[in-house]
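Beneath this line is the structure, given in structure tokens, with notes to follow.
Removed: one protein chain of the complex. Kept in place: all other protein chains.
This part shows chain A:
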Amino acid sequence: MPTNPFLKAGQAVLRWLFMLFVAYPLVLLGLGLRVRHRERLPAQGPAIVVANHNSHLDFMVLLALFPFLSVPRVRPAAAADYFCKVKWFEWLARNFVGILPIVRGGAQQGEADPLEECYRALEAGQILLIFPEGTRGQPEQLAELKPGIWHLAQRFPEVPIVPVFMHGLGRALPRGQTVPVPFQVKVAVGHPIPLLPDKYTFMASLRGHFEHLRGKVAPPPEQDDCLVEEGLNEPAKNEPAENELAKNESC
């Protein structure tokens, strides 16, 4: 994050431009949102918003939930191996979207803390968006949750963690598809999750919160149409590497 006030203002302008010309048209006109309890979203940072991950559009939906003026203070955490592969793409992602790159599997390599930039953002009073699944996974399914969020929460016990569940994006733009299809998206925002000292109970409670929110916006899995279910078991052919990376991923 730039410390120079001019650079900071410039970045805020770029992020507003991104919202006006990319995120809002795609999310509000292309998809359309039905949001439950938008008022539960944190108005002030520092705060952490955890959401399920099914699509490249997820972060745009989350950004569009916040008031326009506070968007520059909302920072989506994103996989460094995906967004920082190419220099110019990283520049765009950092300045127009405000991503915080996370090196997936970084903790195991004995290098710098992969969450370092997330710490800085929270210390600066920003709102962090995190996908604990670490990868987009199969359409409309909740993958295994990575414990990076627990480490983050241990370090910032005062920071509220607000869960958000989005349904419909796995239909609109599942992994492997390049052009989004317009589908309405339902979003449910939950109450802040209490922090638990034990990693496994905390992860289980986080999953429980997601499942509860899923029940608010999506039909229960057994009632889900067999046709929708069927496509779920198809292997994702395009990005086999991402699953491998996700295995020891931390955020």
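Going forward, contacts are C-beta pairs under 8 Å (C-beta built on N, C-alpha and C of every residue); 3 or more make two chains touch, one makes a residue touch a chain; residues count from 1.
Following the convention adopted for this analysis, contacts and distances are computed from a predicted model.
The subunit not displayed here is recorded in UniProt as "Phosphatidate cytidylyltransferase", chosen from "Sulphur transport domain-containing protein", "RNA polymerase sigma factor", "Thiol reductant ABC exporter subunit CydD" or "Phosphatidate cytidylyltransferase".
The chain not shown here is touched by just one of A:32, A:67, A:125 or A:215, and that residue is A:32. The omitted chain makes contact with chain A at the following residues, 32, 34, 139, 168, 171, 174, 177, 179, 181-184, 219, 225-228, 230-232, 234.
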